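What you see is the complex with one protein chain gone and the rest in place.
Now for chain A:
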Amino acid sequence: MLHVVACIKQVPDTKVAKLNPKTNTIDRASAPAILNPYDTHAVEEAVRLKKRYGGTVTVLTMGPPPAVKAIRRCVEIGADEGYMISDRAFAGADTLATSYALTKALHKISQIRPIDLIICGKMTIDGDTGQVGPGIARRLDIPPLTSVNKVVEIDKEGGSAVVHRKLEDGYEVVKSTLPCLLTVEKEINEVPYSPMPNLIKAARYQPTIWAVSDLEDVDRTQLGLKGSPTIVGSVWAPPKPQGGEILQGPVNSQVDQLMDILLQKKELFAVKGGAS
């Protein structure tokens, strides 16, 4: 029986998000809050491992109260239990302070049920750093295995895991002791439509919510803005690239004009079947 914990985050859907030109911040109203896409795959992988080996899937998030919705989405995918840490003291956390707070919650969860494996997404689509997963692993002093695109085997008795880590030009097969922490690529699995019983359970699901005072041995100076070595100094809109020349005239002539431009760089084009 495995106990797998997936760490998940609610994020604004940055694909449709609009920038508020005055403040250069994301206009929250323009962007629906969704479960971070990579985290759907983290939860799905945990659910698949549960199906394979038996056990429990727990999800954990740090976020404001509306993030309960993201936990419900995880229950739809098949998570058994959800925990959320939510407190003003967490606000403004960078990745170092985020991994600290999540680690304190993971300690508490492991007292309820020892944890065999932690799965995170490769990155979020808002902060985009990919730094929280390895940070948690270091704080728990367990091996981080990043960019995982396949879990070959989890052997709880033998205390080991074998996974594929994606590389720029292939992959490597790595064996690690358990517990360990994986960060997963999207290609690791496909998330199917959720079965009806999950949807029903999710609709009413209430996660356990902890404030800082519910966690043990917390050094408050390591939380939130105070515990964050980095700050966001300034935020600006990316420079708008300069518009180019739109070719005019009938299509034929436009193609001719383009050919004239391109053929100034003729040496770049390979002659098919030729010597190049």
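Just so we're on the same page, a residue touches a chain if its C-beta (ideal position, glycine included) is under 8 Å from a C-beta of that chain, and two chains touch if they have at least 3 such contacts; residues count from 1.
The rule we apply is simple: contacts and distances are computed from a predicted model.
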| item | value |
| --- | --- |
| Candidate names "Sugar ABC transporter ATP-binding protein", "Cytochrome bc1 complex cytochrome b subunit", "Electron transfer flavoprotein alpha subunit" or "Methyltransferase domain-containing protein"; UniProt protein name, chain not shown | "Electron transfer flavoprotein alpha subunit" |
| Absent-chain contact - pick from A:91, A:112, A:225 or A:262 | A:262 |
| Selected residue (touches chain absent from view) among A:112, A:173 or A:225 | A:173 |
| Hidden-chain contact residue, picked from the options A:129, A:194 or A:208 | A:129 |
| Interface with the undisplayed chain - residues on chain A | 12, 14-15, 17, 19, 24-26, 94-96, 99, 125-131, 133-135, 137-139, 143-147, 162, 165-177, 180, 187, 228-238, 240-247, 251-252, 254-256, 258-259, 261-263, 265-266, 268-276 |
